[in-house]
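Working notes, beginning with the structure itself.
With one protein chain held back, the other chains of the complex are shown just where they sit.
As written, the chain order gives the labels A and B, with residue 1 at the start of each chain.
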Amino acid sequence: MNTGARRVREWLIERAIQAAGAMAIVFVLAIFAFLLRDALPVFRETTVRDLATGRTWLPTAEPPKLGLLPLLLGSLYVTIGALLISVPLGVACAAFISEVAPRWMRETLKPAVEVLATIPSVVFGFLGLLLVGPWLAELLDLDVPLFAGLGSLMLAFMAMPMIVSLSEDAIRAVPMTLRQNSLALGATQWQTIWRVVLPAGRSGIIAAVLLGMGRAIGETMTVLMVTGNAAVIPLGLPGFLRPVRTMTATIAAEMGETAYNTPHYHALFAIGLLLFIITFAANTIADVVVRRSGRTTR
Amino acid sequence: MGMSGMDSDLIVRPEGEVKIETSGLGLFYGEFQALRDVSVTIAARRITALIGPSGCSKTSFLRCLNRMNDLISGARVVGEVLLDGRDIYHEATDVAVLRKRVGMVFQTPNPFPMSIYDNVAYGPRLHGRCSRSQLDEIVEKSLRAAALWEEVKDTLRKSALDLSGGQQQRLSIARVLAVEPEVLLRDEPCSALDPTATFRIEELMIELMTRYTIVIVTHNMYQASRVSHYAGFFLLGELVEYGPTEQIFENPKDQRTDDYVRGRFG
Partner (left out) sequence: MKGTQSMHRPQRLGPRATQAAAFAALWAAAALVLLPVAAILGVMFVRGGRAISWELLSSAEDGLLPSIVGTVTLVALTAVIAAPLGIAAAVYLREYAPRGPLVRLIRLAIVNLAGVPSVVYGLFGLALFVTLLGFGRCLLAGACTLALLALPLVITASEEALRQVPERLRAASFALGATRWQTVRRIVLPNALPGIITGLILSMGRAAGETAPILFTAAFIALTKPFPSSVLDPIEALPFKLYYMATEAHGITEDAKWATASVLVGLVLTINLVAVITRARLRGARRW
């Protein structure tokens, strides 16, 4: 048999597989490098300080005003609002599925949540724009049916499947014996959930929240369609009821009409870079938290 | 299978105050019958040891006494378990209160992932509001009673997961004592703890006996004969023989008990 040729072929295949394995790292670095490459020239026009603290975003003015503060705060508002809704609801739903729901319900709820996760974000944007926004505007007596809180609400429901399913995994991973010990001490089922199960699953839940946050801050189409896109700095609680513009929406709305290699183009890449760094941090911290929890529960 | 416990002279009723009494107790896991017709009386403030080969349902019996079997789906109990003369399987029973009164220490120690202090304070916090100083007092008292205080008094805020196996075992006991149970059910680990740890826990049992009714499931014949006042021999889901410990170990009436305590099987 031609074993020599076979050996060479296998060697080649295995090197190819190895290369594919390392591909993920290459891609992460490549994304970072390309964002950096097209973002850095923006500093010919402005400084980090002006970008971070500038209160006006008028990229097509002459000279362009490239203040990211309104966009940063816009993203922050929408994301925090989304987390305020989705974290308590999502964790409660996860606890319900894992600890309380009767069996048949558990088996219906999990796939239902998964189906929810498949709905495209543009559809959530569409439904917010045509259905939920007008309805809420009437209910709250608002002039404009596009506002930060609407973005938060739609995002909350989009981030929910991820938060529910990851938290549920974390809660389910809590050893049965801990529950039994708590019950044996005379705790009710709820006391056991509240005082033992949730604290024991804490790191997994925190990771779920971080990943949900990363998802919310990076979400594009929904916020683009429902938050009104006014690049103004949101203030206080009423800020939730006024239009805002997020970082993602700015890129999506403006990149299509921007000329290559203009300050505007570079500024949009700078926003992209900032988004990449924020989500990278959220994901890495979540990953570390999960790994650490894996060690302590054992 | 004939031999029902009630009319047999193999099941002796202890003298003195009675804490728990079962009659015709049976346990099913689905179709499988894990316990049949167990009728036994457990004396107050005494140590009762349950012995028998692995898989003979001693642990299942123990779990009937604080209704931990409720947590297993498909488990069904027949017969009666009386605690101070009242049926714990009565529908009006608050299972949480029952489990507070009938504490249980499991085979494997399972510290909650919190500090040593919070582990012990867990029960008292559940069962009512305590002031900070009361809690401190309960924690210290329980840890002392479990012979763990001296070792951990300076590290109460450290995670309980950092304790050694023997210490975790005693922490589990302290955690149970902190809810001030009347009965202590102990499921001995099959594998031997390290001998020093075992010895300390044995000493602890004897000390605790003056205040608690203790039921232990054990695989260690030597320990059973040394610390207990009454002993029961389980085989294949049945209570074969029950009586004063000396009688069970030195002069058993049933051949199977005799074979077992002399180490011929199991």
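Some points to look at:
Rule of thumb we're sticking to: a residue touches a chain if its C-beta (ideal position, glycine included) is under 8 Å from a C-beta of that chain, and two chains touch if they have at least 3 such contacts.
Note that the structure is predicted; figures quoted are calculated from it, not measured.
Only one residue in the set B:65, B:98 or B:240 touches the chain that does not appear here, and it is B:98.
One of A:145, A:201 or A:214 touches the chain omitted from the figure, and that residue is A:214. Across A:125, A:149, A:243 or A:263, the residue that sits in touch with the chain not pictured is A:125. Contact with the chain not shown here comes from a single listed residue; of A:160, A:184 or A:208, that residue is A:160. Even with one chain removed from view, chain A keeps its contact list with that chain: residues 10, 13-14, 16-18, 20-25, 27-28, 30-31, 34-35, 37-38, 88-90, 92-93, 95-97, 100-101, 109, 112-113, 115-116, 118-123, 125-127, 129-132, 157, 160, 164, 188-191, 193-194, 211, 214-215, 217-221, 225, 248, 251-252, 255-256, 260, 268-269, 272, 275-276, 279-280, 282-284, 286-287.
For chain B, the list of residues touching the undisplayed chain reads 83, 86, 88, 90, 92-94, 96-98, 101, 126, 128.
Note that in this section only the chains that are shown with their structure count from here on.
If you average the CA atoms of chain A and of chain B, the two centres end up 50 Å from each other.
Those residues of chain A that touch chain B in the complex are listed here as 175, 177-178, 180-188, 191, 195-196, 199-200, 296-297. Those residues of chain B whose C-beta lies close enough to touch chain A in the complex are 66, 68, 71, 96-101, 103-104, 106, 108, 110, 112-114, 122-123, 125-127, 161, 172, 175-176, 179.
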